[in-house]
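Excluded from the complex is one protein chain; the other protein chains are retained at their positions.
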Amino acid sequence: MTDATANTEESTIYDELPDAPPKKKLELTWVGKLGVTVVVFWLIMVFVGPYIAPFHEADIMAYDSYMPIFSTTEGEGFHLLGTDYIERDIFSRILWGARTTIGIAFTATLMAYAVGVSLGIAAAVAGGWLDIGLSRANDAIISLPSIMLGLLAVNAFGSSIPTLIMTAGAIYAASVFRIARALGQDIMVMDFVEAARVRGETMQWIIFREVLPNAAMPLATDFGLRLVFVVLFISSLSFLGLGIQPPMADWGSMVRQNLEGLGYGSYAAVWPALAIATFTISINLIVDDISASSGGSLAKKMI
Amino acid sequence: MTELLEVKGLKIAAPQKDGSEIPIVKGVDFNVKAGEVVALIGESGSGKTTISLGSLGYTKPGLEFTGGSIKLHGNDILTMGNDDLRSLRGQKVAYLAQSAAATFNPAITIGEQVTESAVLHGVMTQEEATIRATELYHALELPDPELLGGRYPHQVSGGQLQRLMAAMALVGRPDLLVLDEPTTALDVTTQIEVLKAFKKVIQEEGSAAIYVTHDLAVVAQIADHIVVLYSGEVQEQGSVDQIINNPQHPYTKRLMAAAHAGPKPGMGDKLSGDHDKDIANVQVKDMTAGYGEIRDGKPAITVLRDINMSVKNGHVVGVIGESGCGKSTLARVIAGLLPAAQGNIILDGKTLEGSYKQRTKLELQKIQFVYQMADTALNPKQMIGEILGRPIEMFQGLTGKKKREKVAETLRMVELPVEFENRYPAELSGGQKQRVNLARSLAAEPEIMLCDEVTSALDSIVGSNVVKLLKRLRDLTGVSFMFITHDLSTVAAFADEIVVLYAGRIVEQGPVDEVLSPPFHPYTRLLISSVPEMKIGWLEETMKKREMAVGIARGVEITAVGCPFYNRCPIAIDGTCNIKTPPVHEPTPGHQISCHHSLEDILGFENAPQQVLHGFEKAAPDDAAIL
Amino acid sequence: MTESKGKSPTINSLSHTDQDMVKSGLSRGVSRRVVMGWLMAGGATVAGAGSIVASATKAVAAMAQKGGTIKFASDLHGPSDTLDPGLNTSTIDYSRGRAHYNGLVQFNDDTSVRPELAEEFSSNADNTEWTFKLRQGVTFHDGSSFTADDVMYSMGRHYGEKSTSTAKTLVSDVAEWVRVDEYTVKAKMSGPNGDLPKILATSQFKIIKDGTTDFQNPMGTGPFKLADYQPGVRSLHTRNEDYWRDGPNADSLEIFAITDKVARTSALLSGDIDLMQGLDPKAIPQIESAPGVGIWSVASGAYIGIVCMTNTSPGDNKDFVLAMKYIQRREKIVRSILKGQGTVGNDNPINAAYGPDFCSDLPIRQHDLDKAKFHLKKSGITEATIQVAEVAPGTTDVVLLMQREAQKIGLKLNINKVPNDGYWGAVWMKTPMNVTTWNMRPTANVMMNLAFAPDAPWNDSLWANERMGQLLVESRAVTDAALRHEMYCEMQTLISENSGMIIPAHRNYLDAKSDNVEGIGTMPLGSLGGYEWPEFAFRTDL
Partner (left out) sequence: MQRMVIQRIIIGFITLWVVSVLVFIGTSILPGDVAEIVLGQTATPESLAAYRAERGLDQPLYMQYLTWLGGMFTGDLGTSKAGGASISSLISGRFGNTMLLAGIVAIISVPMSVVLGLLAAMYPGTWIDRILTFGTLSLISVPEFFIATFMVLIFAVQLQWLPAIATMSPEASFWETIGSMAMPLITLIIVVAAQMIRMTRAGILNVMNSPYIEMAILKGVKRKRIILRHAFYNAIGPIVNVIALNLAYLVSGVVIVETIFAYPGLAKLMIDGVQTRDLPLVQACAMIFCGTYVILIIMADVAAILSNPRLRNPK
């Protein structure tokens, strides 16, 4: 080493440079922000909806069915979005429906994640027979049409809300399992996991402290998409008449029950459909925004 | 000579969401004359790559040109329209990236990728391009040039890909080549062959070049003019001779200091005081290991064969060899990450279980493995405090305040500010991350640390700082090190003993000074000669040497019988070296060389006049061309 | 039926339904007198009726033409579709059967019967023995001729252990079928039954060829031959050229189902089908506002029922059941849920559609929350759960309405919606509270005998009333009209007062058709005029 003194005195001036310009935090575009706003709005409705709704979801008016928007009935009041096929106030039912539809979808998705992620990560971490067994069962579930599985479950256990949640949860746990397993396998080969193992860490530490935190972000975005699928899935079940128990309002069956109205210009079916669309589209917008900010930047450099 | 490229007041910055800018390049001026090689030198973050890309009118995503001009043949690249820019790229200016492995498209044949730009820009027809490419393969001394074009990137070695990059850049006869750290990722022996090839073709083609690197020694061999950069500003620029032989600017001086002269005996500073406690800390006995299912002591793929070595208390053992020689595997076996197929690992006289799973907590604590890549070794989702705290908690059983104190102490030991405990790895620079990486192992208070290439990913300055740190740690804690690297100089400066691994076998080992002075094992000799020295014209001299004639331009062959180095050895004896396992000579106690030649012969060859012993001259048909 | 003022009315001055009724009546050879009877019953003057019928006759004469294909979409089909009359349960089966087979006798629109394959039928004085003289020269689709053996075989399939017939109980009182000669059969009854012919006119008793076991392509004597038959997909029927009477009007029928009601309606609106069964009341405005199509609504005795099983709580508590009867908003149900296509029910299966046997002097039970509260209080019941399936259009909504009313009198009524499939097997008659629906039956006696006789297998509420059983049997033998009416009134009162069955409304058979198809009947025993249409329906747009 030539003059060790020289560089000690310089080292103050020339300290190490950062590798790259500091990574900017994830920031949403206005589209993404719009999405967030709408989703938040609906989430609030899940909690306050029923309380601010002018009528009870099961209230059957004594006036007329398929009333147009902004119609008022004496003694009963104002129907912002008109009434449905048996004279219930659509606006109120949409507000109530937020709780049922989003509530159920959300719980179901949460369940799907609880099951799918824990099994998926477990399969990835443990490997061996556990992995093989789980994967085969998973294939089987995925290879069957989800509607049909739903039908089986509802026929077997009746279309109660728990059944719906369980069914949707189970079905979508399968696809979550896949993703979680893949993610897990990628992370398991990282050095820091190996380091933890050599340190003699327990399986649960490795799963919960090393693997999961690193799988969190991709799983979070996937959660959004999954949630959308579940909403649509439950709507489809409602379409086949297997959905939520009446008189509870859920957007899917609201669309279904009022479809006839469309034929002669009642929008009774359009409003709940819009509710579904705004919610699901918004979630997708957010997810898109997030994944956009993480990729494709090089593509813009093409000339 | 006329100016080919003129860079004036070049400014490049990263615009932020809030409209502000983070300047990356802060007004840089330099020129490149036709046929001249200009080197941009600086650490990572100095903006050297950004500038070099600027000469193709390109900035990485997130950056943009904010001022100045880059004129090629007098017209400004920064104001060019897309079509001009497209024809500029690849046709007038060609780019060679650092990692060829990542830069070649895995799904397209080499031939197509090499000829692509030339054909697209209508410089030549596919046929012409293919012929031209084949010529270049020849010139670059690539194996079977005729077939190469039909291969896919994954089918050729890293060194070959690096040279293929050169072919890809040169095929369209560009006016300017931009080489971005083209040899940094390579082994010394590969690096020298690639360097040689580059220099040759650049001279033949007479094209100008911008050569981006942090390695002064390399620059000394290839550049005419040097531009020294620090954080986006030119510190000093001048001719190679001037910069190398009498640097003015303090920063340049510092760079020179960090860049080490070639490995010589006696440059390492020994452990303070004599090696009083010369008892083996870790011993490896008749160990054979590899991957795949183990059948009667033989793994499917054998990586290490009959390894015998030891690390004495408080010693630093440097394990050296080219990539693929099994040096990392050796560390992994000791750490219990890869159970050996045969032989034992002995810690403080006690034989260890093969797999870490069966080892006791204490044993795990005593042996700590330090990974090469801090980026993958540190959990990005844990704060430094947590990363360091965990081993302390587990091995010292400290918690709460005590634990935090210990964390702070550890941070201080690796010369990092205590505040770092609340930061995430992503918020640290490469060197800082590497220090944390070391600190984590240190926090376990081990007896031995197995450091796997901990400096090879770092710039010379940062790297040398880390080495200094390691020395201090050894003196401080008396922990022993197994220091794995392909960089002989670092070992020479730091280790007490050296183990030279080749193709999974130990060809030579012993105290640093003995190993670095004759008699050499032919492979050790090759390694030593391959380390670039900060001497103009060193490359040419070296290439004249005998071992170079056959040592380079040949792949490693893992063999079970005979001497592993046979096919690259200048003094190999047909019928012996390739059949019998070589005997072990012990010139001085503890210094072992395994070779079929007697020590006298080996010494003899050292001093013998340059003459090739047997039919390997075809190996490097046109060494002469370099001169 | 209203008629327009001013110039003498024509057929066009009648409502859509009435026009069709008149036209189809005439087209099926109902006498002018009868039709005028209908019109005047509807309030038309003799002159008015006369001119209407005249114009109608012209219209019909102008229209009654042969040819063309008629596409009919039912509401339900599947792998379980069958051409085995004994297994017929769905509209699509009945309609195909009607096209493929004949019965011994056949219904008129007023549920009286006329001979079909039996040239004539008669009974002895006390209705204990019926004789059927069979029509000669009738041939099956394979050319073989129809004889007593076929009748014996067809009837035999409704008896014995192995019989899978869904109608066996209807003819259980026939002690023995006797083959008198090649063209005469006798039914020896175990007791007097004046209604046997009406029973034999129902779908399950169509005549199949002697020895038929494979029902993928069975032989019938009906107006149409089977051209293509895919269960759960479609069937195609082509004119039987050597049909024994003046053949069917259409050249061919295409019969399939569109299970989705919205899709079914759309298909009619877009002209992809000519007839649809099972119009959702919600869709009435849609149909009526659209050109070229109209609803076909026939008032009937069919009803939606809410069942409180009397053998278990809460149904075993008379007061609870009464409370449930009092909270029914019968008019509202007819208006809002059935959209007017029904009649108020009186917790009594029999209504005006059954003609003289209906006890019109029984007062309609009115919506009365005070009475309801009183009885509920007395019963002490505060919560109950009802199983609901959409067994008939609007069933669920009826229960939803009921739930809201229940709340008003302090009863927490939980609704458990279950899928339709499996309902009859797993829920109906197995759970304390559920829903049911019944088609109209040929006679009041048959109806009550099926669903309210103490020992009847389908007594929804398991309401066992000795007196009821007694009356049912006795009334069959009674011939004196006054006494008979008295007995029927007593039975209906018994049911309305005591049974666990709540009947808030009777539903019309509500279907829809294209204006290009006429000749649909109004017989109230089933959809589209009791499934009688296949032989008589004809296209007007040829």
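For reference, chains read A, B and C in written order, and residue numbers begin at 1 within each chain.
In this section, a contact is a pair of C-beta atoms (placed from the backbone, for glycine too) under 8 Å apart; a residue touches a chain by one contact, two chains touch by 3 or more.
All of these numbers come straight from a predicted model, not from anything done at the bench.
Participant: Specify the shown partners of the omitted chain in the complete complex.
Facilitator: Computed over the complete complex, the missing chain touches A, B, C.
Participant: Among C:Tyr183, C:Phe205, C:Phe256 or C:Tyr509, which residue is in contact with the omitted chain in the full complex?
Facilitator: C:Phe256
Participant: Which of A:Ala137, A:Met203 or A:Ala220 sits in contact with the chain that's absent?
Facilitator: The missing chain is touched by A:Ala137.
Participant: Just name the one of C:Pro393, C:Pro419, C:Pro504 or C:Pro534 that touches the chain not displayed here.
Facilitator: Considering the complete complex, C:Pro419 is the one touching the chain left out.
Participant: Residue-wise, where is subunit A in contact with the chain that is not depicted?
Facilitator: Contact residues on subunit A toward the absent chain are 136-137, 139-149, 151-152, 155-156, 228, 232, 235-236, 239-240, 252, 255-256, 259, 262-263, 269, 273, 276-277, 280-281, 284-285, 288, 291, 295-303.
Participant: Could I get the residues of subunit B that touch the absent chain, sorted low to high?
Facilitator: On the side of subunit B, residues 53, 56, 58, 85-91, 94-95, 97, 99, 102-108, 116-117, 120-121, 152, 154-155, 168 touch the unshown chain.
Participant: Tell me where the left-out chain touches subunit C, residue by residue.
Facilitator: These residues touch the chain not displayed: 73, 78-82, 87, 89, 161-169, 215-216, 228, 230-234, 236, 254, 256-260, 262-264, 266-267, 269-273, 419, 421-422, 424-426, 428, 436, 457-458.
Just so we're on the same page, only the chains that are shown with their structure count from here on.
Participant: Measure off the straight-line distance from the CA centroid of subunit A to the CA centroid of subunit B, and report it in whole Å.
Facilitator: Inter-chain centre distance comes to 47 Å.
Participant: For subunit B and subunit C, what's the span in angstrom between their mean Cα positions?
Facilitator: The computed centroid separation for subunit B versus subunit C comes out at 91 Å.
Participant: Counting only residues that touch at least two other chains, what does the list for subunit B look like?
Facilitator: In subunit B, nothing touches at least two other chains.
Participant: If I count partner chains per residue in subunit A, which residues reach a count of at least 2?
Facilitator: none
Participant: Hey, which residues of subunit C end up touching subunit A in the complex?
Facilitator: Those residues of subunit C that touch subunit A are 261-262, 265-266, 269, 280, 282-283, 285-286, 289-290, 332, 336-337, 388, 390, 396-397, 400-401, 403-404, 415-422.
Participant: In their shared complex, at which residues does subunit B touch subunit A?
Facilitator: 14, 16-17, 22, 24, 43-46, 58, 61-63, 82, 85-86, 230-231, 250-251, 253-254, 256-258, 260, 335-337, 356, 361, 364, 369, 371, 373, 376-382, 390-391, 394, 426-427, 429-432, 440, 444, 461-462, 493
Participant: Under the definition above, what is the set of subunit A residues touching subunit C in their complex?
Facilitator: The contact residues of subunit A facing subunit C are 58-60, 62, 65-66, 85-87, 154-155, 158-160, 241-242, 245-247, 259-261, 263-264.
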